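Here it is, the structure, as structure tokens.
All protein chains but one are shown in place.
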Amino acid sequence: MCFTSNFWSLTIDGLNNGFLYALIALGYTLVYGVLQLINFAHSEVFMSGAFGGLFLTQALVGTGNPTGWTAGGYVAVGTLMGAVVGAIVAFLLERVAYRPLRRRHAPRLAFLITAIGASYFLFSLAGHLFGRDAYGVPDLLSHKSLFSIGSRNIQEYDLLVAGSAIAMLFILDRIVAHTRLGQGIRAVAQDAETASLLGVNIDRVISQTFIIGGLLGGAAGFLFGIGSSVGYTMGFVPGLKAFTAAVLGGIGNIRGAVLGGLALGLVENWGVTCVRNSWRDVIAFGILVLVLMFRPTGLLGERLGRSA
Amino acid sequence: MNQTQLLERGRRLLPWVPAGVLLAVMTGPQGRVGQPGYSISQAMHPGHLFDSIAIALVAGVIVQLWGARPAQFRDTVAQVRSETRRIYARREIRLGVYAVLLAFAILLPHMVGAYWQEILVDKIGIFALLAVGLNVVVGFAGLLDLGYIAFYAIGAYVVAYFTGALPVQPPFILNDFYALIFAVAAAMIAGLILGAPTLRLRGDYLAIVTLGFGEIITILAVNLDSVTNGSRGAPGITSFSVHVFGINYDWGLSQVPYYYLLLAFAVIIMVAFAMLENSRVGRAWTAIREDEVAAQACGIPPVKYKLMAFAIGASTSGFAGVLYAAKISFINPSSFTVLFSILVLVLVIFGGMGSLIGPIAGAAAIQWFFAYVQKHDGAPIPGIGVKIPIRPEDIYLYVGALLIVMMIFRPQGIIPSKRRAREIGMAEQGIGGADATGAPIGSPVS
Partner (left out) sequence: MDTKHVVRAALPIAVGAVLLAGCGGSSSGGGGGGSSSGKTFTIGYQGPLSGGNAALGINMNNGVKLAVQQANDAKTLPYTLKVLSADDQGSADGSPPAAQKEIGDSSVIAVVGPAFSGASDAAGKIYGQANLLMATPSATLPALTDEGFPTFYRAVADDFAQGPPDADYLVKVAGKKKIFLIDDTTDYGKGLASAFKGEVAKAGGSIAGSDSAPQTSTCVPGATGSTSQYPSEASKVKGSGADAVFYAGYYCDFGLLAKAIRNAGYTGQLMSGDGSYDSHYISGAGAKNAEGTLLSCQCSDIASNPKGGDFITAYKSAFGQDPGAYSAEAYDVTNAIIGVLKGLGGSPTRAAVVSAFGSVDYQGLTKEITFGADHNLKVQTAFLYKVVSGKLKYLGDLTSLTK
């Protein structure tokens, strides 16, 4: 096999990507669960979160060069800010763009077109406001090796991504399974009309779903930005990949999104050691097309939503 | 009008204030990297902010007045409209209108300069053709295709191949007119191969599969250096030429002859699509759009008809790709990115899904606007002396906003198809669907 030489290194890279894909994928999956809508603009929620976290950390860091706990604190605050900004954008998106359509029972195509329009509007607005070159994120993490797996040195960034993603996924899983809010989401996903007859406030549940998706996506945006940089078009490819991950795992299925994200991240990174990196997206989309053809319900099947 | 009514009016104007602020932000100066607050703080300049809010409020008042237009006015408009419709329903009048439009289209290139002639061919003509083709997919069959430009690329690369412009040499060099046949066939076959398995899926999955397919085609064009010449692109594609019966004519690079070639093709395609729409196939599409289950129960196989629409759209796209490649005589993968797929979709939606003239009107209006902004960037509008506050790089900002606003206020487009407008209205009342992408969101699945 061509990837045995740096297998562990690529596996860790793949897991990093995979966890971030999973966080974004959850935004798609949750919204799909309650609305049966591919929210194309979710990639822009991710981008907004990255900008939010970036601007806050830039302001906090200023001209200083923080290290240790201070730096760690800034990363945490930045991620939180990313989550909050993501949630705000997702909330506004639902209120301004989707709710008027829902009120009118607009056909499904109208929602998809609105989603595309919102995506273009948001990333162009970011480009207009913040300039069209990528921003470097303040370097807050040390790149020392903490320990190593195989030949790969594990650094703070690897632990940060895995740790925060696992924590968020765990909390989300608990929320959906055990809280009133989670019950609401599941009820609306199952049958919106009956849920509303039974006294579930559908508008509120949908808003909350968008907010949860935005929190996760925005946080992922900032974590993603730390590893690379932040720019107005940064959301496009990760968004597409994350959607692929959601479909791969079974859209509407929360655990499926996580599994799909990790699987996609790993396969992609393993794959490009055998071929050039420029084939990476062909691998991802090839998998998507194959999955849709042979197992349209994804790896774990569609659970939260209906399989209509 | 009493005081409460006035107050109510005023209260309903309030949402237009944030809209004005947003307008101020959108038309503010371009931001700078490293100065995140620059653009916003400049946009909040009192004069600029005041102007923008004032414009938004005026728009708000107009919308209100329109909503509160007197019954008499409403009746008159309805009367005029039905009268026009009655006159227009007469065959000779309709043909007359078409003849006038065609005459206008024939004279148009002689009324404009070289820049606009180029825009007429490259941007309006070719994209009108693309839009007409996508309209079959989106408008007639109600499917969402986001990788539409991939077929355009296939058409362009096939013609590059058969005219010997690619690293791989064809068995025989063909005239563009013959290569056109192969290119259209290739695009159609690609459409069938992609469509056959995916059209069985839920409608919205089709959107994402086609999006992925579009990406794959671009990546293949970039990476298969030995076949496509990679990102370097293929220079030296020959132009259309005729050598029959002693007539030797080469279209070369001149705009006007290409414009007429395009126009001739467009007229043929339009007539064909008009006939198709009124045929058994067209009625099948309508039936599938409106109620897929019922259509199936009546013996219309939905997948077959969806596939047909998809393939017709794909071949039209391939056709446009041939014309583009032959006109520019150079292609490279960056002319086939997903941005163009979305652009064509915007043209169709703006013009009016399902209407024959709509997509052409959409292409003309939007591409004209883009070209105008591009040409007059930073210069005052002649005659008015005001600078357009829109920069060419912000065009997609307005495109996005336009899509959102259109979907909320006029989902049927500027020149709607009567049938589509009715379907959307009915779907909103909960009777049937208006597209083949599944039941309306938030309603029970039938």
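Each chain carries a letter (A and B) given by its place in the written order, and its residues are counted from 1.
As a convention for this text, contacts are C-beta pairs under 8 Å (C-beta built on N, C-alpha and C of every residue); 3 or more make two chains touch, one makes a residue touch a chain.
Model, not experiment: these values are computed from the prediction.
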Shown chains touched by the chain that is not drawn here: A, B
Listed residues B:331, B:356, B:407 or B:424, member touching the removed chain: B:331
Full-complex contact with the absent chain, from B:8, B:83 or B:377: B:377
Options A:99, A:132 or A:255, residue touching the unrepresented chain: A:132
Residues of chain A in contact with the chain not shown: 5-6, 9-10, 13-14, 16-17, 20, 123, 127, 132-136, 139, 143, 145, 151-153, 155, 157, 224, 227-231, 233-238, 241, 265, 268-269, 272-273, 276-278, 280-281
Positions on chain B contacted by the hidden chain, ascending: 33-34, 109-119, 122-123, 215, 218-219, 222-223, 225, 230-233, 235-236, 252-253, 255, 327-332, 334-335, 337-339, 371, 374-375, 377, 382, 391-393
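Rule of thumb we're sticking to: only the chains that are shown with their structure count from here on.
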Distance between the centres, which are taken as Cα means, of chain B and chain A, whole angstrom: 30
In the complex with chain B, residue positions of chain A that touch it: 35-38, 51, 55, 58, 96-97, 100-102, 104-114, 116-125, 127-135, 191-193, 202, 240, 243-244, 247, 276, 278-279, 281-282, 284-286, 288-289, 292-293, 296, 306, 308
Contacting residues of chain B [partner chain A, same complex]: 25-26, 28, 30-36, 39-40, 138, 142, 144, 146, 197-198, 201-205, 207-209, 211-213, 215-216, 219-220, 222-223, 342, 345, 349, 393-394, 396-397, 399-404, 406-408, 411, 423-424, 427-430, 433-435, 437-445
